[in-house]
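Heads up, one of the protein chains got dropped from this complex, but the rest are sitting where they should.
And then subunit A:
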Amino acid sequence: MRLRLVPAETAFDFFKRWKLWLGISMVLILLAFGSFALRGLNYGIDFRGGTTIRTESAQPVDVAGYRDALGALGLGDVTISEVFDPTFGPDQNVAMIRIQAQEGEEAVTADMIAQVEQELRAVAPDIRFVSVESVGPKVSGELIQTAVLAVLLAIGAVLVYIWLRFEWQFALGAVAALVHDVILTIGLFSELQIKFDLAIIAALLTIVGYSLNDTVVVFDRVRENLRKYKKRPLSEILNLSINETLSRTVMTSVTTLLALVSLYVLGGDVIRGFVFAMIWGVIVGTYSSIFVASSILLYLGVKRDWTKPDKSAGNQFSNVDA
């Protein structure tokens, strides 16, 4: 008795409406851009500079009281939000306080933090500062730069790798799919205004990895089938390959999602945003490897006029075995 999420034989026609799928993706991408342009991202202090203080106390969080206490200090933009989480005990009342980078300060101001802590103690005597993080404007600027560079480098490196192992059309399809995933993820973060910090960059790169993982498995099968069925049209081969790997795609997505969802629910609020990005990434990554990467491959076509019929899909690197 086996649990089967996908029947042994499937023959879905994934490309009957490939223009529609690409169209939907285009619309989603435009929406993501629109949201990014209109709402921007809710940058954390890693990218914007400033201070976040996480407080914990046995008595309930008095957001208004905190705000009044800090208002007198004239710190500019101060955001205070209470954090709720199922993993908290009954005497854990947590708030996050975010203070913008102070005007004209290149470095972190210790006095300001000390003052804030003192003011808050006056409101809630048992308050504890479980984490205090400050990033100066100089560093936050650099962090943005390296983050963007890291994502671009990862995409570039992967493009080169797939291009070496497959035909260039595959590389383009795979990279289009992962750029699609990255854009949609950023769009979602912008739309929901989830805090965007360094950890999210890690999540983005993981999505890049996951999306590729998925795409490459499909493409590998496409390459194999292209050699096997030399006369069949490309759309049929793509369809066949996706159907053949569908069971694996679903299995892996489900195990990964099982793990991520348990982390999302039980892993605490500190990494929730990060895990959320990854869950979303697994979903769009799975979608895009089928509907974006393959559709683009179909659109671009693949050279199939091989002079050496036995082993020439790709180039001299494509037969390297592990």
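The rule is simple: contacts are C-beta pairs under 8 Å (C-beta built on N, C-alpha and C of every residue); 3 or more make two chains touch, one makes a residue touch a chain; residues count from 1.
Following the convention adopted for this analysis, contacts and distances are computed from a predicted model.
Per its UniProt entry, the chain excluded from the display bears the name "Protein translocase subunit SecD", taken from "Chemotaxis protein CheC", "Protein translocase subunit SecD", "Ferredoxin-like protein" or "Thiamine biosynthesis protein ThiH". When the omitted chain is restored, the residue from A:Val27, A:Val63, A:Ala157 or A:Leu192 that touches it is A:Ala157. Note on the undisplayed chain: of the listed residues A:Leu198, A:Ile237, A:Val284 or A:Leu298, the one touching it is A:Leu198.
Within the set A:Leu257, A:Ile283 or A:Leu300, the residue that contacts the chain not displayed is A:Leu257.
For the options A:Leu73, A:Val132 or A:Ile283, the residue in contact with the chain missing from this view is A:Val132.
Touch with the chain that is not drawn comes from one residue among A:Glu119, A:Glu191 or A:Asp220, which is A:Asp220. Mapped onto subunit A, the interface with the missing chain covers residues 2-5, 8, 54, 56, 87, 106-108, 110, 113-114, 128-136, 138-139, 143, 146-147, 149-150, 153-154, 157-158, 161-162, 165, 198-199, 201-202, 205-206, 208-210, 212-214, 216-217, 219-221, 224, 244-245, 247-248, 251-252, 254-260, 262-263, 265-268, 270-271, 274-275, 278, 321-322.
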